[in-house]
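This is the structure I have questions about; it appears just below.
What you see is the complex with one protein chain gone and the rest in place.
What follows is subunit A.
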């Protein structure tokens, strides 16, 4: 069976800087693969290349066995790929519920008939007329959105109608993950889901991600908090300077000398780079 995600020889340069030099990875169904590495290692750029926000200069991306190198993000969402963003890009003026419902956009069928040329006009007409099938679809999506929001316990439930800009940072991250889940993804890309969260909140988020993994969802995770990475991951890839410097089981990677060097600084450079959040030891 083809891997869920297959990345080969991916490269991306910005001006003179090579953000991703030669990235390769395989992700199997139901697996949770973590990417760790110091700031500026190219993790988020790799996410952007995989999710279609940036086009790679070289290399290939295959999703569910299809070549999707350089495909538009809309198309990837349609195939079942959902992602969150490092700094939390919620729709500020939309309510919590509407944010999550936008996540389900790619699943709209009744109101978005796949008719060439006239499709958009039909969509406008169906949105205005709202026949039974359209109403039923919307009701089902709302019910599903409520179920997703309830995954976060009482964190979001009392705030369904609040605009996202009024939420705390941690709650915005939760909304973002809820929005991603509403797509019913076959592959979920999480970019630092616990950034800016305190210990309790981090533990809670870890529980949510563990639950998603248990449900069989395939997850690619960028995370700095190594304890969480060690606990959740099936495998870990370590990146530095746009390259993969180590890959393996969490425990093995943890003691890899190249990894320790990447995190604590290059001996030959003499100057220790500031250690990234979380320690290796």
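What we mean here is this: a contact is a pair of C-beta atoms (placed from the backbone, for glycine too) under 8 Å apart; a residue touches a chain by one contact, two chains touch by 3 or more; residues count from 1.
Simple rule for what comes next: contacts and distances are computed from a predicted model.
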What is the protein name, per UniProt, of the chain that does not appear here: "DNA ligase (ATP)", "Acyl-CoA dehydrogenase", "Electron transfer flavoprotein-ubiquinone oxidoreductase" or "ABC transporter permease"? "ABC transporter permease"
Can you tell me which of A:21, A:102 or A:230 touches the chain that was removed from the display? A:102
Of A:26, A:57 or A:138, the residue touching the omitted chain is A:138
Filtering A:9, A:70 or A:120 for touch with the omitted chain leaves A:120
Residues of subunit A in contact with the chain that isn't shown? 51-53, 72-74, 77-78, 82-83, 85, 87, 89-94, 98, 101-103, 105-106, 108, 111, 120-121, 123-124, 127-128, 130, 138, 163, 165, 179, 183
